[in-house]
Each structure stands twice: as C-alpha cells, then as structure tokens.
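Of the protein chains in this complex, one is absent; all others appear in place.
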Amino acid sequence: MPIVIARDLGKNYRVAEKQPGLRGAMRHLFARKYKIVRAVDGVSFEIEPGEMVAFLGPNGAGKTTTLKMLAGLIYPSNGSCEVLGFTPSDRADAFRRRFSLIMGQKNQLWWDLPAADSFRLHREIYNLPQDQFDRTLGELTELFRVEKLAKQPVRELSLGERMRMELIAALLHRPELLLLDEPTIGLDVVGQGIIQNCLREYNATRGITMLLTSHYMRDVEALCRRVLVINHGRLVYDGALEGITDQFGRVKLLRLQFAGPAPDLSRYGTVTQAVDRAATLQIDRSKASSILSDLLSQHTVTDLSVEDPPLEDAIARIFEQSATPVEAAIAS
Amino acid sequence: MNTLSATPGILAAFRKYLRIFRVSLTERFAYRGDFFLGTFLRFLPMLTTILLWTAVFDGAKESGREELGGYRYREMIAYLLLVHISRMFSSMPGLASGIARDIRDGSLKKYLVQPLDLIGYLISYRAAHKAAYIVTSALPYAVIFGICYRFFDHWPDAITLVAYLISLLLAFVVGFAFEACVGMIGFWLLEVSSVLYIIMTLNYFVSGHMFPIDVLGEPWATFLKLLPTQYLAYFPATVFLGKTTGLDLTHGLIIEAIWAVVLLLLARVLYRTGLRRYSAYGG
Partner (left out) sequence: MMRYVRLFRAFARVSLLGDMAFRGNFLIKVVVELLWLGLMVFFYDRLFDFTAAVAGWSRPQYFFFLGTYYLMESLIETFFLSNFGEFSELVRTGNLDLVLLKPVDEQFLISFRHVEWSTLPSAVFGLILMTRSILQLDVPPPAMAYVAFAVGLTCAVAMAYSFLLMLSATAVWLVRNQSLYELWWLFMSLMRYPKEIFNAPYTNAIGWFFTFIIPVLLAVNVPAASVVKLLDSQMIAYLVASAVILLFVSRRVFRRAMQSYRSASS
C-alpha cells in the first residue's frame, strides 16, 4: 500500500503581468493582465513506506509546488493525491499529526529562545504525552548530537546546528512521512554531510518515508536510491538513481595514460583534457569497444579507465532534453 | 548600479539616487490595495478630532471662555487641519523600524557591499514615497480644505507662503533624520519594534500633532518648543496661521535648518559608530 499516491496532479496559477518602469506601474494600478502558469502539469507517482525519494529539477520546475500539494498547503487544480490514506487538501488534524514538512529557508523555532522552549511549545501544539515527548526528544538529541545546544538561544547557533534543531522540532511528533524542501540550503559540505547522516540514520532506525527536493546532488546521492526528475511541471524520469546514467548518459569518459606524449585523439571523440602524457576523452558509448581496441592496438597505453560522466552532467542532459514543454515525457 | 557609480561627480551621484527615486515610486504603485484604502481612510481621525474640539469649545462657551492657550475655536480647527500638511512632509512610516530590522537580520550588509550610502539611499527612497503620497492625496486634501475653508481667516501673504514652504521642506529633512536616528537604536538594542512604536506615539504628543503645544501651558510649552520634534508638526502650522512672524519666523527657520543638519550628522555618526560594533546576526 503506497504511502503517497499522486495521480495526474496539476497546479495552475494566475500571475499578474507587470510591465516594467513607472508607466507600466501606473497602468498596472488600473488594469491588470494575467497569464496562467502551469506550475505542475499532470504528475503521477507512488511512494512506498520507508522509501527515500528525491525530487530533482531546475528552479521553478514545480518541485516545491508538488511538495506543498502533498502537504495540503495548496489545492491541486487538477488530478488528485492521497497521502497516508488522506486527501491532503482536507487538512484533517489526524493527517497533519502524521507528517512533517521542512523548508530549508524557513524556520519555526523562536529566534531569541533556546530550542528547548520551542520544543515544549511543539509538545502542546501536537498534544503529545509528556513521557513520549521526553523519550523522543532524548533519542533525537542523541541521534543528532545536539545535547549541549538545546539551552542556547537559537540565534546563537550556526546554520547547521539550527537546521538540526529544526529537524528535531519536525520529528518530535514522530511523523511517518517527512517532506523536505531544500533541507541543506546554504550549508557547507561538512554541514550538509551532518544533516545527511542524521536523516539516513533516522530513516534506518525509524523506517520513516522521506521525499526531498534539493539542489545538491550530494544530498541525493547520499540519501536516495530513487529519483523523480521534474521539469516544466512534468515528470520526466522516475526510477533508480543509477538508471539515469544508463538512460541518459550517452557518453563514456576515457582516461588514458600513454608511455610517450599523448597523440592527437580528436578523431575518436571530444578531448576534454590533454596534459603531457595524460588525456581525457569523451566518446560515444555505443562505439566504446571499437575505439578502445583501436587505441590499444595503435598506441602504448600504460594506464586506462572507463568511467561514466558525473551524475550532474546526466541530469543536466535530462533538463536540456525536456527543455521545451512540448517534447514528449521520457518517464519510464 | 555599478555602471552608474563608475561615472564620478555630483551629477552621477544625483542620477544614481534619481534612479532609486523612480524605482521606489514604481514599487509604491505596484500595490494598489493599501494605496487607495490608506489614502481615503486617513481622513476619519481628522473628523473625530475636529468634533472633539468642537465639543470642548462648546462646553467652554457655557462657562464663558473662548480662548485656550491663545487659540480661539476657528484657529484651533485650522491648526489641526494644517498639522496634517506638516505631517504629510515630516512623517516617515516604517523608516526607523526598517533600519532596525535591516540591522537585526543582517540585511544591512547589502548597503555595505553596494556603492551606496545608506542614508543617501534612504532619503531618496523616502522622497519618492513622499512625492507619490503628496501627489495622490492632493485632491482629497483639496476637497477637505475646500469644505473647511470657513475655519481660515485669510490667505497668507507671499512671504509667509514662501516661509511656510521652506518650513515644510525642512520638516521633511528633520523628520527623516529624526526617524533615521531612532532606527539606529537597533545597533544597541536587539528588539526595538515596540520602543519605536512608543517613540512614535510620544512624538504624536510632543510634536504638536494632537493639539498646539501652547495648550499645555507653562513651563511645558516652552520646554517642548526647545525640541526638534516641534518642527515636525507644530512650527509649520503656526507659520501658515500667521502666529509665528517677523524675527520669530526667521529664527524659527534658522533653528529648524540647524536641527536638520545636526540630526542628519547625528544619524551619520550613529551609523558609523553602530557599524563598528555591528556583528551580523544570522551568519
């Protein structure tokens, strides 16, 4: 039984068109023009309990909008979704007790008070029994290693520490589903790593389902086996992370080390790097084996490796390929 | 912004701020809802104040008194109407709280990075708001003054009008610098919103916005006239009414100009000193 079901989910909204400049503003005061923007355009997917799924897509692709529809914050314009057996837009209290949404840019902790005070407030808001609250809080502070920080005013914490506190606040009522919108935004690599570890461990111990959007491939690689790629409001890929390279990586990277100076390799493919005896060559995947045998027979190669190009490149290719909304979706 | 600042000289600086002026004006028009609503409802408190003072003077007439603090009934109402014109120039809604907020959440940094002087930027921004506001509320005010013409004895002469205009323009500068100084408190106090609110409320009292300062009697009236706040409301109104004339008028204008400069300098000094001890919150 999937925990999240989205069927042909869509969201349109109306935006006022503003003309630039003073005259435009004056005109805008009296007559406004509107246009319809399809933020999400018929997205369907299912998520099973315990899965960690990433939403990928460029800015404005509709990731956050989809997340907000799943959270019941906004009404879908068409299609439907079912989360934890509820229709999110009904916003039943029972539904809201069972999930959490974290937005990296927004904080809900009281800025001037120690996080512990905000946690207590959460206890009242979610009406949690004291002993359960104490237990959960104890586990989470230990898991996230913030024992010493709960007494400090939130404004004195670093961004990474604050994010961990936000996570604790979001997990206090033991949600079954965690929606994360850019949870590591603004953090450095170390900070990102800590948050990733926290989330992974929490998923391992609690079996919580997570759906996250992120700009950082690192987050996705560290946490999720499955990705949903969305572009221009449409789902263009749904499947395993590795599958992206299989499906979209049309090239292989060849790293070569020659006994003598590197020869001219441009007839095989694109030379991305050539320094002294080393060269990196990008070739068409289908021709890989013939090029390899050709190379090995004609030159003295001392070292060699065949790699997939970085995941980012593959993703970027998906975005490019689905750049025009008219193009057929490549969803598997 | 950068291309503009590359051209040196006063003219370039002026153009830079002119640009801000236009941008802020544009921004102001973009939100039509509060713009219309705000302009029209503003006149309600004017009416209730007039009615209160009418009731006060009616009550006093029964005990045979007609003059309060040197103001007769019609002068009093005329004064209260004119105060709105003063405040049209001198009030700066949201300026102090905006500065304090920028200090607090760290967005002040944007002024440090850009080739802009915070105070110069803000004063052009405000001038834009004022211009927009004065233009759009000119008509309703004209209507109000048209209805209330009988409270005025005579139209002041040309010299008085010029003096009045100068006092209003200086009131804009004094009002701006005063609020800017208040906003700089944010460097020293973390949570300032309500302090600001209270200072503004007090200002309503001591600037003569509520009633002519003279009504309070001595020694209070003399004391309040020593403060720069009287130029935000009281002083321009008395100039128009012909209650401040001759040498008093010249002295008044000079002192107002001195206050304008002193407060602007103070704002600058506070800004510099504040910056030095400024630790940007929120990383």
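Going by the order they are written in, the chains are A and B; count residues from 1 in each one.
As a convention for this text, a residue touches a chain if its C-beta (ideal position, glycine included) is under 8 Å from a C-beta of that chain, and two chains touch if they have at least 3 such contacts.
What you see is a predicted model, and the numbers here were worked out from it, not measured in a lab.
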item: Absent-chain contact - pick from A:R97, A:R200, A:H215 or A:H299; value: A:R97
item: Touch criterion as defined above, residue of A:R7, A:R120 or A:R218 at the omitted chain; value: A:R120
item: Touch with the omitted chain, as defined above, among A:R14, A:K35, A:K148 or A:R267; value: A:R14
item: Contact with the hidden chain (one of B:L139, B:V162 or B:L190); value: B:L190
item: Touch list for chain A against the chain that is not drawn; value: 11, 13-14, 37, 39, 64-65, 68, 71-75, 77, 89, 91, 93-94, 96-97, 100-101, 103, 106, 108, 110, 112-113, 117-118, 120-121, 124-127, 153
item: Contact footprint on chain B, counting only the chain that is left out; value: 31, 33-34, 37-38, 41-42, 44-45, 47-49, 51-52, 54-57, 59-60, 62-63, 65, 68, 93-94, 189-192, 194-195, 198-199, 201-202, 205, 210-211, 215-217
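Keep this in mind: only the chains that are shown with their structure count from here on.
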item: Cα-centroid distance, chain A relative to chain B, in whole angstrom; value: 50
